[in-house]
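Showing just some of the chains, left in place.
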Amino acid sequence: MHHLSPEMKSCIDECLHCYSVCLSTAMGHCLELGGKHTEKQHFTLMMACAEICRTSAHFMLIGSEHHKHTCGECAEICNECADDCERIGDMQECVEACRRCAESCREMAA
Amino acid sequence: MHHLSPEMKSCIDECLHCYSVCLSTAMGHCLELGGKHTEKQHFTLMMACAEICRTSAHFMLIGSEHHKHTCGECAEICNECADDCERIGDMQECVEACRRCAESCREMAA
Amino acid sequence: MHHLSPEMKSCIDECLHCYSVCLSTAMGHCLELGGKHTEKQHFTLMMACAEICRTSAHFMLIGSEHHKHTCGECAEICNECADDCERIGDMQECVEACRRCAESCREMAA
């Protein structure tokens, strides 16, 4: 991965971490608890967040210039997901992963 | 898939078709021929096109409102990929799949 | 996609169809209804089925010999998913997509 800048490597790591946390929290924690955690709007947002993180990492790894656009979208969805996880509560790991990923993606999108 | 509108179903089909054609053309046709076909810029664009099509289909299938943004980006990359395949030549199936997908995604993005 | 045999093209189509039906049914129908539909075991199986179908299609599209193993695994998970959707009921489209995909994948795996 020596072709990639340190900033991009770091953003890839944040994306893959946020993907991992969102997906495992949705499929572990949320499905286990039910109620507000499996409301369609919230659960879909968590799955959308996992998918855009996975995709943004992919665009950076293949070296596409379009990573700027996927990272921009990633930053938006991550922040929305963080807000919604804070609203429902008890998902601090997810909130933190989303905030850090959003910040890193916003820099890559600039 | 009865929860999805006919327009969205049709766009999902175009995305998955374009994903299939771009990926199999890049990994079959382009790797086989080499030369201009494996130039970094062209090959990366084909792989980026395959990935954004796969992702846009996914966003529509999970029912995320953010499909509008992934579809918007998909339309752009598909048109760019179609132009590049026309420039290099001998990839008419890919050109057509990209143009149709771009048109369908632009409507979903509106 | 002229590099691919008619049998393989057909299997790719079944995989992408089953992926589409399982994912949209889980995220639309199942999340909407809740109860048995969002039990962890059932919901996870539907998401696993969607993912292995997506992956098996990918392996065939890139032309990897290892598609035999992913298709073998795909056939198993699809049949398990079909059984579970029959048990819970009201998911006939999913049952049919899974059975057809399983049959097609089993032939590719042989």
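A, B and C label the chains in the order they appear, each numbered from 1.
Everything that follows uses one rule, which is that a contact is a pair of C-beta atoms (placed from the backbone, for glycine too) under 8 Å apart; a residue touches a chain by one contact, two chains touch by 3 or more.
Values in this document were obtained by computation on a predicted structure and should not be read as measured data.
The complete homomeric complex described by this structure file contains 4 copies, of which 3 appear in the displayed model.
The rule we apply is simple: only the chains that are shown with their structure count from here on.
Centre-to-centre spacing of chain B and chain C amounts to 22 Å, using the average Cα coordinate of each chain. Centre-to-centre separation of chain A and chain C, using mean CA positions: 26 Å. Across the assembly, chain B contributes residues 58, 62-63 that each touch 2 or more other chains.
Only residues 1-4, 12, 16, 20-21, 23-25, 27-29, 32, 54, 57-58, 61-63, 93 of chain B touch chain C when the two sit together in their complex. Listed in rising order, the residues of chain A touching chain C in the complex are 27, 31-32, 34, 38, 40, 43-44, 47.
Residue ranges on chain B touching chain A, taken from their complex, read 40, 44-45, 47-48, 51-52, 55, 58-59, 62-64, 66, 69-70, 73, 76-77.
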